[in-house]
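In this view, the complex is presented without one of its protein chains, the others remaining in place.
Order as written gives the chain letters A, B and C; numbering starts at 1 within each chain.
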Amino acid sequence: MTRENLQKAFLTLVLIIVFGLPLILRSPTYLHILVLLYLYAYLTTSWNLVGGFAGVLPLGHAAFFGIGAYTSTVLYVQYGVSPWFGMVLGGVLASITGVMIGLPTFKMRGAYFALATIAFGEGMRVMVENIDHLGPFNINGPRGLQIPPLNVGLANLMFTNKEPYYYIILVMLIAVLAVTYFISRSRLGYYLNAGGEEPEAAMSLGVNVARCKLIAMAMSSFLTALAGSFYAQFSLFIHPKSVISLDLSFEIAFIALIGGRGSIVGPVLGALLLRPVSDFSRIYFGATLPGLHLIIFGMVLILVMIYLPRGLQQPLTKAYNGLLNRLDRRSR
Amino acid sequence: MAILELRNLIKAFGGLRAVDGLSLAIEEGQILGLIGPNGAGKSTAFNCIAGVYPPSSGEVYFCGEKTNNQKPWDLCRKGLARTFQIVKPFASKSLLYNVMVGSFSRTKKRSKAEEKALAVLKSLHLDVKKDMNSGNLTIADRKKLEIGRALATEPRLLLLDEVMAGLRPTEVDEMVAVIRNLRDSGITIFLIEHIMRAIMALSDRIVVIHYGKKICEGTPKEVADDERVIKAYLGEDYGVS
Amino acid sequence: MVFILEDTINGILMGSIYGLTALGLTLIFGVLKVINFAHGSLLMVGMYVAYWAVTLSGAHPYLTLILVIPVMYLFGYYLQDIVIKPIFKAESEVREPITVIIVTTGVWYVLDNLTLLIFGPHYRTIQENPLRGKMLELGGMLISVPKLWGFSAAVLTAAAVYLFLQKTSMGRAIRATSLDREAASLMGIKQFKIYNIAFGIGTATAGIAAVTLVPFYNVFPTVGVLFDIKGFIIVVLGGLGSIGGAILGGMIIGVIESVGPQFMAATWAEGIVYGLFLLFLFVKPSGLFGVRYDW
Partner (left out) sequence: MKKPIKEIGVCSAVLWVLTMALGAGSVCLAQDKVVKVGNIIPLSGPSASVGQQGKNAREMAVEEINAAGGIKSLGGAKLVMLYTDSESKPEKGVAEAERFINTEKVHVLTGCWNSAVTYPTTAVAERYGIPFIVPVSVADKITEQGFKTVFRIAAKDSWWTRDQFAFLRDMEKEFNAKLEKIAFVYENGDWGKGFAEQWKELAKKGDYKVVLDEPYPSTATDLSPIVQKIKRANPDVLLLVSNAADAILLTNTLADYRVKLKAIIGSGGGHADPSFLQAAGKNAQYLFDIVEWETDVNKPGAKEANEKFKSRYGYNLAGESVDAYLAMYVLADAMERAASLDPVKIREALATTNLGSGRGMIVGYDAVEFDKTGQNKHASLVMVQINDIGKGMERITVWPKNARRAGYQPVFPMP
């Protein structure tokens, strides 16, 4: 087998496994954990368009997640509009917000940008917590919104089993990975990377850096909002402190940096490490000593960054390449 | 027709006039050298031409069009390319990647951009290193890469900002040859340089500036004999280095 | 009118304490060029140190500064030396190593939860201390005495740090490193030693802030988080890296928080702070005293 075929075979194998997983893994607990894992991988991949390729560190993506969650929920609960439609509308709204916030902030450098986006996210949360009614829409301030679990079905993006959620988020994840893959190979991808690394050089080479970043921001916020709507339908309860939280914005950035910023598999790898660490340390240690699981989580962050500052992606890609090479050689 | 013309260009930062009433013109196909002591305002003039910042007053004409407030990326599409005094490679990316960023300014298609970039790398004898990380290059190769990226945008006018600084003598010779080739291929070149040997050998005409003002202009020979120039460079012995 | 004045004074006093909590943040940013997300947790650690020092010794809270400042300095010094320095070494060519943000966040999680583990979730205040509940009456206005002390501590600390940076050779070395770390190391300044010291000083100022808070504020494991976001806003408002800017930025936030609620719900005043912050970023992103393009 040639190298290329090996890779194709590998990819096919992975796809078979992830699609077949629910058939073997019947436990809703693990499906639930996996759905959240994919959700975070999806969110981080979307974030990566700005945070990875465009070389800035946005720490307010929870705001877009919240826009998506609130838009679809308000429309569905109060007007009976299908969450699929609310999802798209939320995406568009988030996109507009993203561009509006990107216009002034992309001029800023590093730390300022990070802090500005934190303020944007937190400001959004405070707004939602202060507003009970936004025109005809009841967003219920700090008390959050519940989605009554009636009318189960694909049209309402609501199911009693975990499997449909699993497949929907899996397809979303694969789609967003594909989008990132194609963008990374397109002119936009090159321009984003160039503008992120050396903006002045990029500009002299014909790159309108600000515009590229805005395009990336529009896409990233759109995709993030879709996940917000999905999450709302998955958990059936949203409130400002959970969907527009700083914790969420931070966790997305953690996953990206732990996995490897700007690489395509980075977010997936980061989610594969951090989500289980977070879930299983809570499960095993959460009740024994208070806070121990968060200490473990913090230690993992510190240690990975000290020993692998470029993220997990680097050594794993190397190992994978080594493996492919060996297989390749042996088959010849 | 002059491809680039500056008329009474002034750029002030606060009270300091970095460029003070500079006028000059470059004919198509020429090599124009810009020299002057450190802090004379050479790079500032380049930045004004390339659209990094707008001039405080005066005019910049590129191909007969006033381009005072145009942005660098627009100027690039019109055929103006540049290099930076301090090289700015996209350090985490390969050489090919770096050059492709430039060639994407003429095409949207990846395959075409790649083809063009490979051709440029080949012309600079960098094709063997195309997959190397540009952060790991020697200084000479980095400078060449800067030129390569600029060339990939298919410029009519190329601004070269000290592409020979820090090179060894043999590397300087190589670079001089590269620049001559570029001119022969029809690209107009405007260069800032400190290495007198190179600039004397290359330039058709030379402009000397000091404290942002033009103090002398002429052929290399005329400039080298000018008293004001020698004064401005007090202590700097041309021909050496 | 007297109300507004009273609220403004309270805002300035409380705000200067916010400024003091943010002083270390801005100093560390100025030198290391990284945002220290663990700063709130360092403040929390300082509060626990001060709390126990006062409770066990029964001394005047401000007397415990003798203990708190060196302890916090050493804590910061070695935290940077052991945990953060390796990142700088690994990412030496990056100007603003973003990975440090993750590491400091990790430190935040570890410190907060370690405190929870050791001291439990209880809320503590120092019952018997000479500052507690003291109010100054001034023409019908009530002014909090512990906050007045805090204000003085904030101004004095800022002045001391400023003078230290301007007048001493160590201060000059720190400033040189903050301007250009390559050039500074060429001149024989040990970059990482400077980082340790700057981090130590930043942590020590958090300790001073902790001492000013302890007489009238609760101590509990997550107390740092409350001051964290506020600190970020303050340092950007004042200009990242600016000592005076931090105090002034703190005062602005303090006044908005104090006067704002008299005209609207307090929850909206919180929103105003973020709004103003974003507005400020758009209009003058370098902050009140920041350098325009350097940071």
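Keep this in mind: a residue touches a chain if its C-beta (ideal position, glycine included) is under 8 Å from a C-beta of that chain, and two chains touch if they have at least 3 such contacts.
These numbers come from a predicted model, not from an experiment.
Contacts of the undrawn chain with the visible chains, over the full complex, involve A, C. For chain A, the list of residues touching the undisplayed chain reads 3-4, 7-8, 10-11, 13-15, 17-18, 21, 24-25, 27-30, 32-34, 36, 126, 129-130, 141-144, 146, 149, 160, 177, 181, 184-185, 235-237, 239, 241-242, 247, 263-265, 268-269, 272, 276, 279, 282-283, 286-287, 290-291, 293-294, 313, 316-317, 319-321, 324. Annotation for chain C: contacts to the undisplayed chain at residues 3, 6-7, 10, 14, 18, 113, 116, 120-125, 127, 133, 135, 142, 144, 216-218, 220-223, 225-227, 230, 254, 257-262, 265-267, 269-270.
Definition applied: only the chains that are shown with their structure count from here on.
Taken as a contact graph, with one node per protein chain and an edge wherever two chains touch, the assembly forms an open path, each chain linked only to its neighbours along a line. Centroid to centroid, with C-alpha atoms defining each point, chain A and chain B lie 43 Å apart.
The distance from the centre of chain A to the centre of chain C, with each centre set as the mean of the Cα atoms, comes to 32 Å. In chain B, the positions touching at least two other chains are 91. Multi-chain contact residues of chain C (touching two or more other chains): none found.
Per the touch definition, chain A reaches chain C in the complex via residues 57, 104-105, 107-112, 114-116, 118-120, 122-123, 126-127, 129-130, 246, 250, 253-254, 257-258, 261, 289-292, 294-295, 297-302, 305-306, 309. Listed in rising order, the residues of chain A touching chain B in the complex are 185-187, 190-191, 193-194, 197-198, 200-209. By the touch rule above, chain B contacts chain A in their complex via residues 50, 52, 71-73, 76-77, 81-82, 84, 88-93, 97, 100-102, 104-105, 108, 110, 113, 149-150, 152-153.
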